[in-house]
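Before any comments, here is the structure.
All protein chains but one are shown at their positions in the complex.
Going by the order they are written in, the chains are A, B and C; count residues from 1 in each one.
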Amino acid sequence: MPRFNLSFFQDLLSTISEQGHRLVFQNVVSGSGQLVPELVERLLSGQGEASGIALARELLNGYASLDQNEKREFFEFLLNNYGPDHDAIASAVQKYQSQPEDETAIQLFEASEPRRQELLRRLNLASGATASLVAMRSDLITFLKDNPALKAVDRDFYHLLSSWFNRGFLVLRRIDWNTPAIILEKIIQYEAVHAIKSWEDLRNRIEPKDRRCYAFFHPALADEPLIFVEVALTGSTPDGIALILDMQRTPSLETDATTAAFYSISNCQVGLKGISFGSFLIKQVAEELKRDLPGLKDFVTLSPVPGFKKWLDQERGLKKSEFFTSADNELLSQLENESWLDEDANGELSSLVLNIASRYFLEARDPRGRLVDPVARFHLGNGAQLEHIHWQADCSFAGLSQSYGLMVNYLYDLAVIERNHESFMSKGLVVASAEVEKLKKTKKTKQRNRSERDV
Amino acid sequence: MPRFNLSFFQDLLSTISEQGHRLVFQNVVSGSGQLVPELVERLLSGQGEASGIALARELLNGYASLDQNEKREFFEFLLNNYGPDHDAIASAVQKYQSQPEDETAIQLFEASEPRRQELLRRLNLASGATASLVAMRSDLITFLKDNPALKAVDRDFYHLLSSWFNRGFLVLRRIDWNTPAIILEKIIQYEAVHAIKSWEDLRNRIEPKDRRCYAFFHPALADEPLIFVEVALTGSTPDGIALILDMQRTPSLETDATTAAFYSISNCQVGLKGISFGSFLIKQVAEELKRDLPGLKDFVTLSPVPGFKKWLDQERGLKKSEFFTSADNELLSQLENESWLDEDANGELSSLVLNIASRYFLEARDPRGRLVDPVARFHLGNGAQLEHIHWQADCSFAGLSQSYGLMVNYLYDLAVIERNHESFMSKGLVVASAEVEKLKKTKKTKQRNRSERDV
Amino acid sequence: MPRFNLSFFQDLLSTISEQGHRLVFQNVVSGSGQLVPELVERLLSGQGEASGIALARELLNGYASLDQNEKREFFEFLLNNYGPDHDAIASAVQKYQSQPEDETAIQLFEASEPRRQELLRRLNLASGATASLVAMRSDLITFLKDNPALKAVDRDFYHLLSSWFNRGFLVLRRIDWNTPAIILEKIIQYEAVHAIKSWEDLRNRIEPKDRRCYAFFHPALADEPLIFVEVALTGSTPDGIALILDMQRTPSLETDATTAAFYSISNCQVGLKGISFGSFLIKQVAEELKRDLPGLKDFVTLSPVPGFKKWLDQERGLKKSEFFTSADNELLSQLENESWLDEDANGELSSLVLNIASRYFLEARDPRGRLVDPVARFHLGNGAQLEHIHWQADCSFAGLSQSYGLMVNYLYDLAVIERNHESFMSKGLVVASAEVEKLKKTKKTKQRNRSERDV
Partner (left out) sequence: MPRFNLSFFQDLLSTISEQGHRLVFQNVVSGSGQLVPELVERLLSGQGEASGIALARELLNGYASLDQNEKREFFEFLLNNYGPDHDAIASAVQKYQSQPEDETAIQLFEASEPRRQELLRRLNLASGATASLVAMRSDLITFLKDNPALKAVDRDFYHLLSSWFNRGFLVLRRIDWNTPAIILEKIIQYEAVHAIKSWEDLRNRIEPKDRRCYAFFHPALADEPLIFVEVALTGSTPDGIALILDMQRTPSLETDATTAAFYSISNCQVGLKGISFGSFLIKQVAEELKRDLPGLKDFVTLSPVPGFKKWLDQERGLKKSEFFTSADNELLSQLENESWLDEDANGELSSLVLNIASRYFLEARDPRGRLVDPVARFHLGNGAQLEHIHWQADCSFAGLSQSYGLMVNYLYDLAVIERNHESFMSKGLVVASAEVEKLKKTKKTKQRNRSERDV
């Protein structure tokens, strides 16, 4: 594997340092991208330590001025030139094998660290660099599909960002009508579950006394929420989203509330993909609310079921599904026509769909053996339990096209959360309420209906 | 190497999670320390993810309740049980050797990471944990002398802390009379160069218009400065510390100043030993000052020479020093008696000592081939140059007993800082002013003086 | 004049203080309004000093629960019962006349203070009271038209509010995209010159680098701007509003700007009517901008001419105007049809209207001898000078219906502001640019145009 031609850069560098700061910068900005490599080398070589911050800043600016194609090339350059140092590894392996001890193992660890990691640490010297690195990774992620080899580079980003965005560094802040607009507009932009249509819609979710919104922030990303959750304080577990988002409703007193309903959780930063904040957020918000409002008894979500429709449609296309009969399938064909929305919620169709949905959660598994639904995996993995499944609970376009309008409540019972978590993790056990278990066992089928009619 | 007996803990754990949160905690606090191991295992096992924060908090509290002996045992426990996983390494080495590629190298890297690093990351989940981990390392450092094997554990602390305390996360704040007392008392406590004797002394250093003090802070250590620097804004390069610290002096206008004299830099956190902030601090403060006060032309230090007396005394004890003659040595014996302090500063003794001092910086090296003086290594390594050496510049007890009262100015000339840094780093070249170079060449010896008189 | 029946209240009061805090409050809240009088009396009597704050709070809450009619009655109650104390005045007058000295004059001053003023001071004991008193006065102002006698009450409010909202207590704050939404929505709501149509419109005015917005705040009214000004930083004096408000324009660099154009100033608080903040605001913002952006040379307004159309229409209805001929009037009839908007801006009509407009500013006066235009009175009174008059500069509905689309620039030249102010105040002199003076002297009439063509 050909390494970087240092003598060429050495020459260049002496010229550059003669001409000083401006020229390097200008060439990078000119978009040729050719000088980025030297910047990388100088930053890593440590020769430039005295001006490490300035070098890091230049390189970040240089990167920002690249077009999409050049950015991809930049990551490929990192992939090809700043991965593990195989000479160093070979020598460390040899040493380890002759003396397999902790000391030599640690040397092996240090020798095998891809050089990119040190590069990222040094880039982070510049003030504001953390935000730039998060943005850089969000670019990188878009290239992974076409060039899976770049995953090695992504792993280095992930390694450092997950250390830097450790829970211990996050700050929980309430989002309300007193929050600066620059943050609020990002809440509007990042809401991923129930789109916020306008500033009035936003206000309706954060200003009334019976609404809350909290976000995690990182000190190095001042105006950027990392993840946020929207909460409705209610008198009972909500069974649909429409009433919660209703712009005309009359707010009630927060002190009357018995239930905190987490109805939307959105990750904000693509560049932090894979670093999980949601579990911490829900638990800390629950504690915060509990302290403020001792009247709160239940902490539940009102969650979408984003994988249900796709899964059901697939099952229906199979010759034979293990979750329903052909007669059922015929009944399900009503779902192909929107008129089913006007039908009785207590009818055959609803009974059937709820029965299938309960089995979707309790029995269906994807090829990797996991629960099909990603939202279910998240909450059950957090130790929540599946409490209710609601029929026609989100009849928006998104709700219908993801889950035929179903929504569910996951219950966060702090007393049993850890036990649930452990049995889910170790044995894959889904803890569900008696109600959901019952749904699994009953369905009004045509037959039964007929026989009822016959009687 | 025997690994942790998991089945034993498994049993314990099931009991513990039955009995819940309180019991575990109480046992740890009771100081027996016996349960700390399970906490470590549970935290690392990830079984306890749902309550990761609570586990981390418990373990940190548990640690804090240990006595010195138990703490040492705790680190030894980490040393013996949570180092590299040799089985995993062996298998990764094998894989790498059969396919020496980036992918297998990265797997080798991941396999050889000591498990302690993941433990530290998970401990940091708890809010306030970063401060606890810094404190933990400052304990650890005290054990290194008696048990050097613990350096392996220390390397893991260092690895993570240096990533978390990356320059990009630090915040520069001015310290003045408007700063909360809780921080000011730490400035008093941490000042390591010229001790602050009282709140009045502190005030004299931070309130007058011609004084500045800046510190780096980390968002996770709110009330703890990491490092701070004290600056005097003056009309010329200061040649002694007494006038700067004088409580009776009349402050001058900051806008009249031409020189910023950095007369004290103190690291504050033992637990961050080896993570260097000083170079960044000096440069950022210089930029900040330059922006605020465009009249500033020179950025110099007024620095102690902490290694000089010890070195000189050693040289004097040698049969023959390469830095002075036996006649010189006789003259130097005046230093053994305090009366030399009353002598003429332009006399033979001063001339001789300054000559030797210049060679102390320019020629003397320690057994590892480095400059003898640690402060000189720091500033010259930052790219500063040695500008002046001052006779009887710090006649305090500390000044006399470290350096026979010498102090020096290092000049930070931003235009050449990087060039200086590079020639110092690559070739060990000490950049010194013409004045210092001249000192090296001249000394008034008795002989020469006589012969001059004879002429 | 019948005074308050104290014995009746005395009885009531003893009962009330027996029954304690709640009852009084409940009755007031019940909306009967009957108990407000005793609260007033108790608060003023000072008997209740120990609980002055609670009393004031109760009375303010009691007031807030009144309906419109009751509020009017409340002010009439203050008018009739808490005005000047005529017995006390009579006795102070007698004393003054027998000894007309400073001391007796001061006693006369104190005796003749309406008791309402002390009442307002005591109401202000409660936290949050200042905002309530401002709101109270804004109610009061709506009653003045039907009951002019209430002006005496209003004078007491004005007296105290103008002292409390003294310039020395105001705080200037920049409004930008980092400002909390709770304040931004008030900017939208209070903008009185060029309505803000949406949050996007707002953002367009405060976020770009070449836009500024500043407001005065009072510490006792935390989230309420008192007055604000919107500024465009431009390369030349703007001659129309459309480009400034254009949502599609490309912002320019603030450092390139030579001109700060104040294009909108809005008072926010009806309850502070008559207390003038605008002059201070403009001058302080001008100083602030000058300090930040030394490249700024000109400080001008782009102002509406809200009185022009009404005045011109009146003049046109007169048998004979002193500002134009009958032939002119015929030409002006084009203004009755919107098609004039399509005509050449350099034509006869524009020439005529600009000529008349210059005389509207320089010569026309209202029956009280003042300049007709209120905006002109404001800026010229501040010491600005009339710089330009722009044809078709605001073709919005509001612009056309107030001023036939005219706008003007007033120039704030800090060097001559005071001289201008003084000559305007003492001699009514309007300082205008040569350009405006020239407009006054020239108009292209049909005749002249013809003769020009004839030549």
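The rule we apply is simple: a contact is a pair of C-beta atoms (placed from the backbone, for glycine too) under 8 Å apart; a residue touches a chain by one contact, two chains touch by 3 or more.
Model, not experiment: these values are computed from the prediction.
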Omitted chain's touching partners, listed by label: B, C
Sole residue of C:Thr130, C:Asn204, C:Thr301 or C:Gln392 that reaches the chain not shown, by the stated touch rule: C:Thr130
Interface with the undisplayed chain - residues on subunit B: 177-182, 184, 199, 203, 223
Where the unshown chain meets subunit C, residue by residue: 17, 46-53, 79, 83-84, 86, 89-90, 93, 96-97, 100, 102-103, 105-106, 108-109, 112-114, 121, 124-130, 152, 155, 160, 163-164, 166-169, 171, 219-220, 279-280, 283, 382-383, 417-422, 425-426
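Definition applied: only the chains that are shown with their structure count from here on.
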Same-site or different-site touching of subunit A by its copy subunit C, using the half cut: same
Superposition of subunit A upon subunit B: rotation angle, C-alpha, nearest 5 degrees: 180
Chain with minimal offset from the mean of all protein Cα atoms: A
Contact pairs, highest-scoring chain pair: A-B
Approximate Å spacing (C-alpha centroids) for the pair subunit A, subunit B: 40
Subunit A-subunit C separation of Cα centroids, rounded to whole Å: 51
For subunit C, residues that touch 2 or more chains besides their own: none
